[in-house]
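With one protein chain withheld, the remaining protein chains of the complex are depicted in position.
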Amino acid sequence: MSRLAQLVRTADWTGWLGATIVLVMMGAAVAAPLIAPYDPVAISIEHRLSAPGAEHWLGTDQAGRDVLSRIIYGARASLAVGIGAVIIGALLGVSAGLFAAYAGGLGDQITMRIVDGVASIPLLVWAIAIVGVLGVGPVTIGSLQLPNEVKIVTLVGCLFSPVFARVTYAVAKRIVGADYVKARYLQGASHWQIVLGEVLPNCLSPIIVQATLLVAIGIVIEASISFVGLGVQPPQPSWGTMLSDARNALYSGEWWLPVFPGLAISVTVIGFNLLGDAVRDLFDPRNEARTLVA
Amino acid sequence: MSGPILALRGVTKAYAQGSLLDRLVGGASRFVALDDVTLEIARGDVIGIVGESGSGKSTLASLAVGLTRPTAGEILLDGEPLAALMRDHAGSWRRRIQMVFQDSSSALNPRKTIARCLAQTLALRGVPRATQEDDTIALLALVGLGAETAPRLPHELSGGQRQRVGLARALAMKPDILIADEPVSSLDVSLQAQVINLLSRLTRELGLTLLFISHDLAVVRTLCSRIIVMRKGRIVEEGPCLDVLARPTHPYTQLLISSVPKGIVGRRAPAAVASATSSVG
Partner (left out) sequence: MSAPLLKIEELHVGFRGADGIVEAVRGIDFSVASGEVVGIVGESGSGKSLSMLAVMRLLGATARITGGRVVFDGEDLLAASEARMREIRGRDIAMVFQDPQSSLNPALSIGRQVIDVVRAHRPVSTSEARRLAIQALERVGIGEASRRLEAYPHEFSGGMRQRALIAMAIACRPRLLIADEPTTALDVTVQAQIVDLIAELRRDLGLAVIFISHNLQLVAEIVDRVVVMYGGKVVEDGSAADIEHAARHPYTRLLKACVPSLQGPLGPLAAIEGAPPRLGRMPPGCPFAPRCPQAVGVCGREMPALVTDAARRIACWRPQ
């Protein structure tokens, strides 16, 4: 643990900036009801399209809804999709990668070709197909009713899984050939013990790095899907839908309508990218091997 | 129990090469790592298996210990066919034969402490949690390491210490047969002697049967009573170690012996060098 602390101390200021941004955004998403000044869906026609000012710090939109509150609540959708998709993608992808690397032979080939297949599907085509079949309403499974976001999260998660699968496969393949894994095998350790006890822990660093970077991509994907109307449905706030609604504002001068959601997306993505880069540098074997050998 | 403790009968190991498509179409070539090898090892033998790269000595080790299956022939562990035993992956037969690997960055899990590594091994032998710590210390002492080694990570130890840990890990299973695949080749010269002496002592004290695989004839001579010389997947010569080294009959053995550096005594007048188109180049 002290080695980790030592490495953290050497982290760049950009890493700290990224971490701060991420924490602020996540905090906003979690504490939204507490910090948002207004109800994000409350309509107020007399205050519509007001510029940023004392009462509404970031202005109001066409229906008089407070932009700041909508951005704070919008963080929820973006982060939920980003993080949720990464979790699903990691669960599916890491399992596939570990299985393929450990099983070898035919299992390896079949699994990785399936991964290649999933990787070749373009996102928007997939999204349109799914939404076309299932519609944009909430999902009903038995007695459970899940919001539309679940479809998006699952969809994007599946599309992220090949990245995790490939990263895991590359590292796991190398580890599976290691002598210490052979030693465990010779001791009669079960396959589960080997995969979970020896292989997976040594794969974690690149997986974590990938995860932080993919959250950023997930946020952009959520915004894109919502922008074309296939994601979060009105009146729920989402940075993507806010951008979509603000398309006309570019011509009529209400600059605060596209600028703030756009900034929110950009800043959050930059934050996750900086954090991801810092995490990658942290786990870089060149940093880990600070004990020098002549 | 009479009979050889380990026997290989007509064992061949071949690998198909080329892509999946080649193999399906039937156009793939085969690389034969081990070609019809037959050998018997008696209980308590200390045997050196020497050869250069491509000799098949490492493949022999993998087959003997049950890491891979032969393409043809059979392997008998104390009279029982290994193929049948291997069906029981976690069976007690695993304890009978263990392996010590070359010291490399992948010999020990870089993220596990030595204590954890040994404790997990002991657990698989059925040692209860309560005694694992004491047994770990005892194992470390057996290989000449102090208790302070236990909480360390592999990269904090020297090559010699890591090899001792590898040896402790193998011995934790209380095997009858130990297969050592180039255990001292990557060590500094001053550390090699320590590990060789340790292996020699332990083999005697514990009554182990040892298969010592190496490319280094001099090391094998120090440690082993019998020697097997391999080349390109076949055994070319075998017999009592000192006899074979003093009076080699096969030309390859003679070549190997003459190639070993001997210091000033081996000083050759720089005569014309044979062209490198010979197969040995």
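Each chain gets a letter, A and B, in the order it is written, and its residues are counted from 1.
Everything below uses one rule, namely that a contact is a pair of C-beta atoms (placed from the backbone, for glycine too) under 8 Å apart; a residue touches a chain by one contact, two chains touch by 3 or more.
Keep in mind that this is a model prediction, so the values were computed, not measured.
**Q** Tell me which of B:Arg9, B:Arg116, B:Arg152 or B:Arg221 is the one touching the absent chain.
**A** Residue touching the chain left out of view: B:Arg221.
**Q** Using the touch definition up top, pick the residue from B:Gln17, B:Ser92, B:Ser158 or B:Thr249 that touches the left-out chain.
**A** B:Ser158
**Q** Can you list, in ascending order, the subunit B residues touching the missing chain?
**A** Where subunit B meets the chain not shown: residues 52-53, 158-161, 188-194, 196-197, 200-201, 215-219, 221-222, 245, 255-268, 270-277, 280-281.
Criterion: only the chains that are shown with their structure count from here on.
**Q** List the centre-to-centre spacing of subunit A and subunit B in whole Å, with centres computed as mean CA coordinates.
**A** So the centroids are 48 Å from each other.
**Q** Would you mind writing out the residues of subunit B in touch with subunit A in their complex?
**A** 20, 65-67, 89-91, 94-95, 98-99, 101-102, 104, 106-111, 117, 120-121, 124-125, 155-156, 166, 169-170, 173
**Q** Once bound in the complex, which stretches of subunit A touch subunit B?
**A** Touching subunit B from subunit A are residues 109, 177-180, 182-190, 197-198, 201-202, 289, 291.
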